[in-house]
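One structure, as structure tokens, below. Some questions next.
A single protein chain has been omitted from the complex, and every remaining protein chain is retained in its original position.
Labels run A and B following the written order; every chain starts at residue 1.
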Amino acid sequence: MNMVDRLNALDRRWVFLLMGLAVAVPILWIGITGNTFPETPTPAAAAVFKAVEDQPEGTRVLVAFDYDPASAGELQPMATALLHQCAQRKLKIVCIALWPLGGNMAQQTIAEVIRADYPAMREGEDFVNLGYQAGNEGVMKVVLTDFKKAFPVDARGQATADLPILQGVQTVKDFPLLLNVSAGYPGSKEWVQYVVSASEGKVKMVAGCTGVQSPQMYPYFPGQLAGILGAIKGAAEYESLVNQSIGGDVAPKYREAQRRMAPQLFGHLLMVALIVAGNTLFFMGRKGARA
Amino acid sequence: MMLTRAIPLWIAVIGGMVMLVSAFLKPIEGLGENFADAFNVIAAIASVLGAGSLLKSNLSSISRRDAGWGYAVLVLFTFIITLVFGLAKIGVHPSHDFPTAAFSGKQETPDTPFGWLYEYAMVPLTSTMFALLAFYVASAAFRAFRAKNLEAGLLLGTAFIVLLGRTFAGVVLTGWLPEWASGLRLENLSVYIMQVFNTAGNRAIIIGIALGVAATSLRILLGVDRSWMGGGGQS
Partner (left out) sequence: MSRQRLTWIVLGVVLLALLVVRGFVGQGLGRVYVQADQVSLAQMDEKGADGSLVKVWKPVPAAQATQQWTEWSQAAPKAYFEAVAKNPAQTDITLSWPRTIGLWLAAFFTLAIFSFLYSDNVFYKLAEATVVGVSAAYWMVIGFWDTIVPKLFGALTPDMVIKWVQPSLQPAGAMQQASMWLALVLGVMMLWRLAPRGGWIAAWPLAFIVGVTAGLKIVSHVESDLMAQSVATMQPVVQLVPAADGGTDWYASLWPTLANALVLVGVICALVYFLFSVQHKGVVGATARVGVWYLMITFGASFGFTVMGRIALLAARFEFLFDDWLWLIDPNHLRS
């Protein structure tokens, strides 16, 4: 068996091992040194930052947590950075979830960002978690006509009709900005289809999506979507923008996506090398067969 | 025939027409919302069917002593224990705002048995199942992705640009290009690909899907397509 044949028949477990090392070693290195790569924001990520930055202080914004722990690796840094910028801009934050575990993700993010670093913000007045509501697109249809009917109580069980933060809110059109972190269905696509398109331009939306979903959301940008954070790279770009604008010492929890770019780099380089190697072996084998 | 074909057909048509018309007529907007609520309750009740199927297949595996029936015992054990802890909200403290309502607390609270199962069993298991895909993508890239023709070459070339351009590798490899050629830097190329070519391709797919959904939905709402009923479906 010559070299080409031997490599063609290579046990795939060696490839698995290479991928494991390509991801694990940079994580250990970054974890020990704390260094990260510099990030240059792309227009889509910069647009998300600008959309939040343009909101005047005290504006009510809706943050939809449509993901679960399985996708938290990509999406949690986005959610953290979004809440961080909103809290720093002194916006009034209303969190909802259309995924069952999204309510927990909202609670966790609120604890990590707002309760930890913005203790002066009061629940019910400056921020609130309305928790999960079953119904997928049905909920989106209802929030277009009666927001409090869709979310009658918050995550603590208190009636939303009594919450100061929701005074004057009739429909989702009373939120000038919708920030969505989405892992699939229901998520960004459905928010665009059912809410943004039907809101007569009153609701501006920005979306943070997984790598699988991001390419499908680009056609909506910049018309129906004001900005997109695509996968962990988008999260890293947005994090760096938010951290730069806030300045000072940045807590490690606000650099999670930037830390993950190191394993991304080596993982991607390995993928490119594997594709090149595979094709090289293929063409060499074809040439040998013809000879 | 009436009970198994005609009545279900009318149910589908009426249900669908109400949803369609409620988007345009304000007086029946509420009816549309109520139908959507009913839809969700039926879907939640239907999960019992899934549980029934799970119990049936695992119990029969155990009774027949099939190979690996021990794992079926584990499936049933974990299913029942999670169900009992969750449905009974065992160990769940009530909400701080309504402490006298015994079941007002959230069942996923971390210091409860159900929350423990969620945090230390369900989350690591489902997350790791997803993470496995990275290895299989790498293996597929080596064994299957071949630039056999122009189209495949375009796909792989684009993949290279996006893979490298979306990491620091893009900056290192092409950051030296002068300003007038900055459009050829990998990071800028990947942005251009996403904003132009990917947008065009996905937009066409989206429009195509929308046309397909509209056509299929209309066929269902007009009773033309009955394939969902089973047993041959055209009128």
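Note that in this section a contact is a pair of C-beta atoms (placed from the backbone, for glycine too) under 8 Å apart; a residue touches a chain by one contact, two chains touch by 3 or more.
Here the structure is a predicted model, which is why all the values come from computation and not from measurement.
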Omitted-chain contact residue, chosen from B:Y118, B:F142 or B:F168: B:Y118
Residues in chain A touching the chain absent from view: 13, 16, 19, 23-24, 27-28, 30-32, 34, 70-74, 100, 132-134, 137-138, 141, 152-153, 157-159, 162, 190, 192-194, 196-198, 210-212, 214-216, 219-220, 223-224, 230-233, 252-253, 256, 259-260, 263-264, 267-268, 271
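Operating definition for what follows: only the chains that are shown with their structure count from here on.
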Whole-Å separation of chain centres (CA-atom averages), chain A against chain B: 17
Residues on chain B engaged by chain A in the complex (per definition of touch): 29, 32-33, 36-37, 39-40, 44, 95-98, 101, 104, 106, 108, 123, 126-127, 129-131, 134-135, 137-139, 141-147, 156, 159-160, 163-164, 166-169, 171, 187, 191, 194-195, 198-199, 202-203, 206
List of chain A residues in touch with chain B within their complex: 10, 12, 15-16, 18-20, 23, 37-38, 40, 42-44, 68-73, 101, 103-104, 134-138, 141-142, 145, 149, 155-158, 215-216, 218-219, 221, 230-231, 233, 261, 264-265, 267-272, 274-275, 277-279, 282
